[in-house]
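With one protein chain removed, the remaining protein chains of the complex are shown where they sit.
Labels for the chains are A and B, by order of writing; each one numbers its residues from 1.
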Amino acid sequence: MIVELLIIAVLVAVACAIPGVFLVLKKMSLISDAISHSVLLGIVVGFMLTHSLSSPLLFIGAVITGLLTVFLSEVLVKSRLVKEDAAIGLVFPALFSIGVILVSRYTGNVHLDTDAVLLGELIFTPLDRLTFMGRDLGPRMIWVMSIILIINLAVLFLFFKELKLATFDEGLSASLGFSPILIQYILMIDVSITTVGAFDAVGSILVVALMIVPAATAYLLTDNLKTMVILSIIIGIVASLLGIAFSWIIDASAAGGMAVMVGIIFFFTFLFSPSRGIIVLKKRRKNQKIEFAIKMLVVHLLHHSNTKSELEECREQHLLEHINWEPRFAKQVVQKAKKDELVTDREGILILSKTGINMAQESMLR
Amino acid sequence: MDKNWAIDAEDITIAYHDKPVIWDVDMQVPKGVMMAIIGPNGAGKSTLIKGLLGLIPLTAGDVKVFGESYKKVRKKVGYVPQRTAVDWDFPTTVLDVVLMGTYGRLGWVKRPRKEEIILAHEAIEKVGMSEFANRQISQLSGGQQQRVFLARALTQNAEIYLMDEPFQGVDATTERAIISILKELKNSGKTVIAVHHDLQTVPDYFDWVTLLNVRRIAGGPVKEVFTKENLRKAYGGRISFLEDKSE
Partner (left out) sequence: MFDGIFSDYTLRIVSLGAALLGITSGALGSFAVLRKQSLLGDSISHAALPGIVLAFMITGSKNSFILLIGAAIAGWIATTFILSIIRNTRITSDGAQGTILSVFFGLGLLLLTYVQSKPNAAQAGLDKYLFGQAAALLPEDIKSSAILGGLSIIIMIIIWKELKLLTFDPDFGQSLGFSSKLIDYLITALIVIAIVTGLQTVGVILMSSMLIAPAAAARQWTNKLGSMVILSSIFGAIAGIFGAVISCIIPNLPTGPSIVLSLTAIVILSLLFAPDRGVISSMIKRYNNRFDFSLQKLLLTLWNLEKKHGGEKRAHDSLTISFTQPGIKNVNTALLALEQKGWVKKDPKGNWLLSEEGRIKAINIEKGETL
């Protein structure tokens, strides 16, 4: 049972992480947030028609509402009556509201209630078995998520090149014959299907956490699309397993635990990522500031060497007044420049050395 | 620190992180001139204007306006941002936008009164937009939008005007109207500095020019510094169309 449950969690995490990469890169994270809200309507309508949460009709309903969200938002934007952010913010709450009202009025307590909408019921997913001619084939969820995972992987491999192009340069990929709109819609269908699949396990809203956050975290760690996909998957798996363990210990919702864990991983990456973490970034910016200041100093000196104003402009004292650096910072810069033998001091006037002149000329070439 | 300079900028460097957009630029602008800032795309012209106004922090350097720091003489400085910098679908009227020019004098919280409204109407009339005073701004053409921005700056009643691309995307009539207003300003002793794109019109419109390409290439009276040589320095090889014009 527990193994099956963990398998389900891992499958959900991996299936969500894959489209997430493209959502983050294509700056469409909030569209996926919108879709995850509004697919509820499709799920509920499907459920009301079939009285089953396992009917394929639910997927069709969800895909339709997912696409409807995107389509309606685009219609609003094209009408130029509202701006893009407001358009999205008008459409998905409306569709979601209809869904919530249907859930609470007509389906109440029959396998589908607002808790299921928000949190999913991961613990119960292994109980729903798939049987074939009297033989137990394992939890239905494993089959469903495996199929979705295969679809996501297929989308990933089939469109990897195209998505890479579309992600980095929409104009270019359009001119090469791949319609960015088509790719966008395929991606949106994929997001809708994945959301419905993951619905049982983590509810429709927290799907967003498993889609966006692993990808956003990976984006802070690598510049390579392939690595980013793999990292997102790993982060998703680790977060969901830790999250389940954590939520068992404190006896709370597994979906909430998974979202919090992936958030914690993101937070630590945000602070400590060796390439883009805040701490490294702050240190690098400080170094850059001094290095840049030295460049600025040599360029300034070069500008004014051999001119009438040299005596005035190249005095150390002048730098303090005119370049408007703080005295301590200016001293630091001049000292570093002297140490690097870029300038020499002749009675308070700074003279460029040969290396200094070279550096100044190189800097000006940009 | 000469008070005769309208603007005295020394050693200005502006950088985003470690990428310099403006490199160690000195620029002195005498009072009462009409100066164009020209240079190729990405030369840092808009950045320079914004740096002078304190809208972007200077990485290094110092700006004096009439010998004082900008903060002290803010009220003597009028600004015309790029027309495309704002959302023209904003729910407001021409009069309302022009009135914004008086906000600086009013300070926090105080509202414009009759006096300011009269001032705004005068400015609107000056740019030939009287019949549009109550028009919603989204219904204006590009040229009309630019006139509104100019009118707003006029209500600032400044001594020096900094303009970012005031002729971009405007019709010929508007361009003529704007230039005649600017010349009028200059004749009444005001200083005008404009980022400009069209090299052909520089000698007709302006009497002073600064050539910029990250660094300052040259600056001074148009007759002296608007030369083939300087233009080539600023624009690289992309200047052939001017060959027979600039001398």
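The criterion applied here is as follows: a contact is a pair of C-beta atoms (placed from the backbone, for glycine too) under 8 Å apart; a residue touches a chain by one contact, two chains touch by 3 or more.
Note that the structure is predicted; figures quoted are calculated from it, not measured.
J.: In the intact complex, which of the presented chains make contact with the chain not displayed?
T.: So, taking every chain into account, the missing one touches A, B.
J.: From the list B:53, B:117, B:133 or B:218, pick the residue that touches the absent chain.
T.: Checking each option in B:53, B:117, B:133 or B:218, the one touching the absent chain turns out to be B:53.
J.: I'm checking contacts with the chain that's been left out. Which of B:5, B:66, B:79 or B:167 qualifies?
T.: B:79
J.: Touching the missing chain, which residues of chain B?
T.: Against the left-out chain, chain B lists 50, 53-55, 71, 74, 77, 79, 81, 85-87, 90-93, 96-97, 100, 103-104, 106, 108-112, 136, 138, 152.
J.: Where does chain A touch the missing chain, residue by residue?
T.: Chain A touches the missing chain through residues 23-24, 27-30, 32-33, 37, 76, 79, 81-83, 85-86, 88-90, 93-94, 96-98, 100-101, 104-105, 108, 114, 118-119, 205-206, 208-209, 212-213, 215-216, 219-220, 247, 250-253, 255-260, 262-263, 266, 270, 276, 278, 281.
Rule of thumb we're sticking to: only the chains that are shown with their structure count from here on.
J.: Please compute the C-alpha centroid of chain A, do the same for chain B, then give the distance between them in whole Å.
T.: 40
J.: Across the complex, what residues on chain A touch chain B?
T.: Interface residues on the chain A side: 80, 285, 288, 291-293, 295-296, 299-300, 303, 321-325, 363-364, 366.
J.: Hey, which residues of chain B end up touching chain A in the complex?
T.: Interface residues on chain B, with respect to chain A: 10-11, 13, 15, 17-18, 20, 23-24, 58-62, 89, 214-215.
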